[in-house]
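Missing here is one protein chain; the remaining ones are kept as they sit in the complex.
For clarity, chains are labelled A and B in written order, and residue numbers in each chain start from 1.
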Amino acid sequence: MRGIFLLFLLALPLYAQDANSPGLQLIERLNRMTPAERQKMLNRMPPARRQMLEKRINNFNNIRPEAREKLKKDYEFFQQLPPEKRDDARRTLKQIADLPEERRKLVRGAVHNLRRQPDEIRDRRLASRAFNERFNEDERKLIREALAVLPPQAEPTQQ
Amino acid sequence: MNCILNTNEQEKLLLGYCSAILDPETTRTYARHLSVCEHCRTMVELQKMVDESLGDWLPPTLSENFDQKLFARIRAEQEAPKPWWHFNFGWKPAIPLALAAILLAVFLVRNPGKSELAQPQDGIKADEIAEVEKALDDMEALQALSTADTAPAAKESI
Partner (left out) sequence: MSGVFDNVTPVAGLERDAELMLRVRDGDETSFALLLEKHRNPVIHFLYRMVQNQAIAEELAQEVFLRVYRSRETYEPTAKFSTWLFRITTHLALNHVRDRRKDKLNDSMDEKMEDGAPRQLPTKEANVEQRLIRDARLGEVRQAIEELPEKQRGAVLMHKYQEMEYSQIAAILGCSESAVKSLLFRAYESLRFSLRQFSPGGSGLKAS
């Protein structure tokens, strides 16, 4: 009996979290429609907002298939985080986006490269003098936070 | 009060500006607004005064034996004899609990939940649009990190 109860408790988080968000499901549904069907679906939206939405969905669709699948995996991982962590992650990503261009490129580059390293090597690099000299305290914090909310990647992917 | 910003916008910008958490562009925009809006300038002054006043309010020093007292209470609880029902909390209460748990699990499984979307009769609903836009926001932010390897500066990164 205790076992059944424990199984139930373990199963609860699975019901609580959506592995695939409604947002992504809707995008995929819109993509499966004909242009006429999509227009009917979106016709109640204000025109400017609808245009922006369609443009963004098109941008998403225009990503190369391999990269798009990787992005969806990253997003699914992101969706599995607790809500507070997702909010933290959004803040981190926004702060990275708001960095001056040169620093932004370096920080993103660091996150991109460090994700591809095995844990040990990544930890060593994060603790290295070179890393500390290249990035200021805030940037180092952003890099660490970004790494915490993205799944590491085993091997580099060609984009 | 002739400020063009609505109250919610005013407050959000005011608090963000005084806490220095606005992004650089918004800060610049708000600073420009302040240069022409006396009302908001006054509010900024007041808010800074409130922040300063709150900052000056320090709590008293903690009692020296706080931790000792806490650990003593923890030890006392651990050493206290357990109530009779603690040992008898065996299988009898567990049966109705487990049955309730199974019923709840069945309810959750059968419940359409958030991930099933009803076919919209007259087009997409406002909350569905918001979900789509939110998903796009998040994916664009995530994608921005993934495209770093095409930037020349990334090659020099750690």
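Following the convention adopted for this analysis, a contact is a pair of C-beta atoms (placed from the backbone, for glycine too) under 8 Å apart; a residue touches a chain by one contact, two chains touch by 3 or more.
Quick caveat, the model's predicted, so the values are computed rather than measured.
Student: List the shown chains that the missing chain touches in the full complex.
Tutor: Contacts of the omitted chain with visible chains: A, B.
Student: Considering the whole complex, not just the chains shown, which residues of chain A touch the missing one?
Tutor: Within chain A, the residues that touch the unshown chain are 13, 77, 80, 82-85, 87-88, 91, 119, 122-123, 144-145, 147-149, 151-155.
Student: Considering the entire assembly, which residues of chain B contact the chain that has been omitted?
Tutor: 7-8, 11-12, 15, 42-43, 45-47, 49-51, 53-63, 66-67, 69-70, 73-74, 77
The criterion applied here is as follows: only the chains that are shown with their structure count from here on.
Student: Between chain A and chain B, what's the gap in Å when you average each chain's C-alpha atoms?
Tutor: Here the centre of chain B sits 18 Å away from the centre of chain A.
Student: Which of the residues in chain B end up touching chain A in this complex?
Tutor: 23-24, 91, 94-95, 97-98, 101-102, 104-105, 108-109, 113-115, 117, 120, 122-124, 128-129, 131-158
Student: State the interface residues of chain A toward chain B in the complex, per the touch definition above.
Tutor: For this pair, the touching residues of chain A are 1-2, 4-5, 8-9, 11-12, 15, 18, 20-27, 29-30, 40-45, 49, 53, 56-57, 60, 63, 67, 70-72, 74-75, 78, 86, 90, 93-94, 96-98, 102, 105-106, 108-114, 125, 128, 130-131, 134, 146, 150, 156, 159.
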